[in-house]
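Data first, discussion second: the structure below is written as structure tokens.
Missing here: one protein chain of the complex. Every other protein chain is in place.
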Amino acid sequence: MAKTTAAKAAPAAEGGNLPFIYREYPRETLLGALRKMHLIRKFEEGAEESYMRGLIHGTMHLSIGQEASAMGICLPLTNDDQITSTHRGHGHCIAKGADVKRMFAEFFGKTTGYCAGRGGSMHIADVTTGNLGANGIVGGGLPIAVGAALTAKRLKTGKVAVCFFGDGANNEGAFHEALNMASVWKLPVVFVCENNKYGMSTSTERSTAVANIADRAAAYSMPGVIVDGNVLSDVAEASHAAVERARRGEGPSLIECKTYRYRGHSKSDRNRYRTKDEIDDWMSNRDPIERYEAQLVEFGIAKADEIEAIRASVAEEIAAGIEFAKASPAPEIADLANYVYTEQA
Amino acid sequence: MAKTTAAKAAPAAEGGNLPFIYREYPRETLLGALRKMHLIRKFEEGAEESYMRGLIHGTMHLSIGQEASAMGICLPLTNDDQITSTHRGHGHCIAKGADVKRMFAEFFGKTTGYCAGRGGSMHIADVTTGNLGANGIVGGGLPIAVGAALTAKRLKTGKVAVCFFGDGANNEGAFHEALNMASVWKLPVVFVCENNKYGMSTSTERSTAVANIADRAAAYSMPGVIVDGNVLSDVAEASHAAVERARRGEGPSLIECKTYRYRGHSKSDRNRYRTKDEIDDWMSNRDPIERYEAQLVEFGIAKADEIEAIRASVAEEIAAGIEFAKASPAPEIADLANYVYTEQA
Amino acid sequence: MDAAVRELSYSQAIQEAMAIAMEADERVILMGEDIGVYGGAFQVTGDLIDRFGPDRVMDTPISELGGAGVAVGAAVTGLRPIFEFQFSDFAALAMEQIVNQAAKMRYMLGGAVSVPVVMRFPGGSGTGAAAQHSQSLEAWLGHVPGLKVIQPATPHDVKGMLLAAVADPDPVMIFEHKLLYKMKGPVPEGHYTVPIGKAEVRREGRDLTVVATSLMVHKALEAAETLAAEGMDVEVIDLRTIRPMDRETVIESVKKTSRLMCVYEGVKTLGVGAELSAMVAESEAFDYLDAPIVRLGGAETPIPYNPELEKAAVPQVPGIVAAARDLIRGAR
Partner (left out) sequence: MDAAVRELSYSQAIQEAMAIAMEADERVILMGEDIGVYGGAFQVTGDLIDRFGPDRVMDTPISELGGAGVAVGAAVTGLRPIFEFQFSDFAALAMEQIVNQAAKMRYMLGGAVSVPVVMRFPGGSGTGAAAQHSQSLEAWLGHVPGLKVIQPATPHDVKGMLLAAVADPDPVMIFEHKLLYKMKGPVPEGHYTVPIGKAEVRREGRDLTVVATSLMVHKALEAAETLAAEGMDVEVIDLRTIRPMDRETVIESVKKTSRLMCVYEGVKTLGVGAELSAMVAESEAFDYLDAPIVRLGGAETPIPYNPELEKAAVPQVPGIVAAARDLIRGAR
């Protein structure tokens, strides 16, 4: 995991005009971030393919195209910091440090999965790396993140809570209540709206009575920042500022990452609400991984063959993850009622 | 009921510097408004006394001190316009045109009451004058008012819906969802926050992450106006503008009336959260009825003895109302299940 | 009635009912998340937006409490909204408007208003959607006076009951099992209603009364065939309405068969079968009972993701067969 202390190591490049992350983080961190972005994309492609083959059931929500947002937000976080995630949460999970083996195993419904096969994609979590879980309820994680921040403040753990949610979620009452309480109590929490223009089929224009979600921050007297969610450094810079503010005890912030999902909403999407042109434009001109790779090369941090090596190692990890998942045991029917309550001595 | 058309009659006074209502409304309307403000206060004093004597059970929330807000908002409304009200809703009910006889009867739990004795203070309503009801759920009326506005727009009735709510209610998720939808759909609804500084014992400073509730209007791209809720004319002017805007199809507005309740929150209030000085200051220096009477005299619209006559007639009406309530029959136990479902032919 | 009868799926039947209601009455509108161009998460509204336009097929923001409340307010003031929850689980976000407002408003106002709102709740497990998208919550709303709660099990019934619901002056809650949407069955054309509050005997039998709801009706009927092959004659009743429950039909049947089994997908404890059992145990049918009243309900767990666990969490045909066999043979 990237640590804030990593920033104290020698930065990857010199020069006052370089974007934030190149000034702040060492080379390994930057390459690690690239690797994770690839890992997210390949994980989701692998999951998608496994789904098509009938190896995974249910539904899933892919975040392909949104990797810079997940990764950029998590970059300044430590393993101890906690996140709440969403139905579109694979990227958050990996960015925060989860192992794709156990994620695949979960999607395959196996006991080795992060949720012992009980949760699946929509509830993917890895508490050991601070991910309190994806959430099937839009907006469900918002108050929970505030609760995590309350614990951090009350027990003085120094942890920060980060709450991912979508543009659609910003119209839930939970959004309003959570942001208001976080601000009134000055809690160490960062609200991250991944605005991919649609909540399912409904565009923000048709659902949201304000131009930018970040504009709503003023209603809670907290900073609201808009960033290009497809530029890793921009996202990380905003995250860094908000996380540091939270750690200093100055309270919550709202970050809006403008981004886009390439795939349909879920596995049942006739795609009637967006144009092919719009999708093409985002895929061809604003891909977060391509843009990041271009910068890494431009600033002399990585060469093409190094990037190729990362891709290859990711492909291997994915393949191994799927094999692990396939080979893992399914839960026993007799264990159906395990984990409903905490087993007590 | 005051009608907007009333404004077309000869105004009560001439002069460009006069406050809004004196320019807009004829004398009868203004004296009618004064009478209603007295009626509200005396109704509540009567209810309070009846409660002390054990004639009324349950609890009640008195709006004494907030009469200008209820009356000013309702002044530009017609009988067809609809309101949703709150637990502190006696004033809204009377301002909208209800008969105190049937209100007392309701409080006394009688069949002649507006709710046939089933609702009591917390559910007081008079659908015939457009009051869809007080609400025991803080924030409960917000989406309902938006629904009433949706009906008005869809069926092109020309009606406006007015939604009263408190400062405390503004932190409910329902507030957020209701204002957002009203704005997205440009519905003819006016949101009226009666900010009396406290939600029960909790001051807005301790509950609300923004200085003024009206500041939150920006989060819904609607106008947000702050008025002195204890000045009838100011309230009516803001209401008039918002109602006309709604009627023109330009969408919702938010009005914040800064006001104060003299009594405790309800019948069980140890009053530990506000100072005697604060209460005294509002009662002595900012009473809405006294301020209105002073203006009526100052602008030559009413003389002291005329005002005295209004008071006397109000006292009579209250006494008669209480007698009517006392004399009315209680519901039959056998009718317990009436009104659960609509009786069908 | 001579209306032509076609095979339609359950979701087509709903869509047809909504279209008929909207054609007949301008006040009928549809509200819900992604019911417009998307056609609804389960394609129930489909292309109705093309026919009736976005003003009458309204996509709401993701605001279940507010959305339901707007529907309630619209219903009180003159519209006839049909509100779709994308998943019945999200009812948990709107219980306040459903229960504290819609169900009680007429009563609290002493009869001064009615609240003719219809709400649709796609529920049930079996799609791998896990704990927050698979619940069967009809028992919650069945507990609430002021509401009517229905669970049609066939395309025929869902069309007729939805049309009855739209015509009803009071709030009607429709629980639709997601696995029923693709199920086909005969559906008459045009307008007809199936009454709210009446159960239907789907199969007559002498040895045991099985009262089932929603998807479980079909499982119970399948089980009954297996049992018939073994010489056991099972009566299967489709409850259809949770509130008000059809006491007479159930009790008459139990008086005939002397045995009762309830099959339902909601969590067993405090689920619909608890009421069925208690209703019979306090009735005159008690004296006719030859055996304990058995309930097969959902497991006392959230719905798990793994497909085998998921199946194990709700009644399945073999389990119904086994339990019925034991009950008839006196093994319990």
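A, B and C label the chains in the order they appear, each numbered from 1.
The working rule: a contact is a pair of C-beta atoms (placed from the backbone, for glycine too) under 8 Å apart; a residue touches a chain by one contact, two chains touch by 3 or more.
Please read all numbers here as calculations on a predicted model, not as lab measurements.
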Visible chains in contact with the missing one: A, B, C
Hidden-chain contact residue, picked from the options B:157, B:202 or B:221: B:202
Among B:168, B:251 or B:321, residue touching the chain not depicted: B:168
Residue, one of A:203, A:221, A:271 or A:338, that touches the chain absent here: A:338
Where the missing chain touches subunit C, by residue: 65, 89-93, 95-96, 98-100, 103-104, 107-108, 130-132, 139-140, 142-146, 243, 245, 266-267, 269-278, 280-284, 286-287, 289, 291-295, 299-302, 304
Residues belonging to subunit A that touch the chain removed from view: 82, 84, 113-119, 123, 125, 127, 132-133, 135-137, 140, 142-152, 154-155, 157, 161, 173-174, 176-178, 180-181, 184, 338-342, 344
Residue numbers in subunit B that touch the chain omitted from display: 57-59, 106, 109-110, 115, 117-120, 122-123, 135-140, 168-169, 171-173, 199-202, 206-208, 268-270, 272-273, 330-331, 333, 336-337, 340
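By definition in this document, only the chains that are shown with their structure count from here on.
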Remotest chain, subunit A as reference, centres from CA atoms: B
Centre-of-Cα separation between subunit C and subunit A, whole angstrom: 38
CA centroid of subunit B to CA centroid of subunit C, Å: 41
Per-residue overlap in subunit C, given as positions that touch at least 2 other chains: 60-61, 63, 65-66
Multi-chain contact sites of subunit A, meaning residues that touch two or more partners: 171-173, 206-208
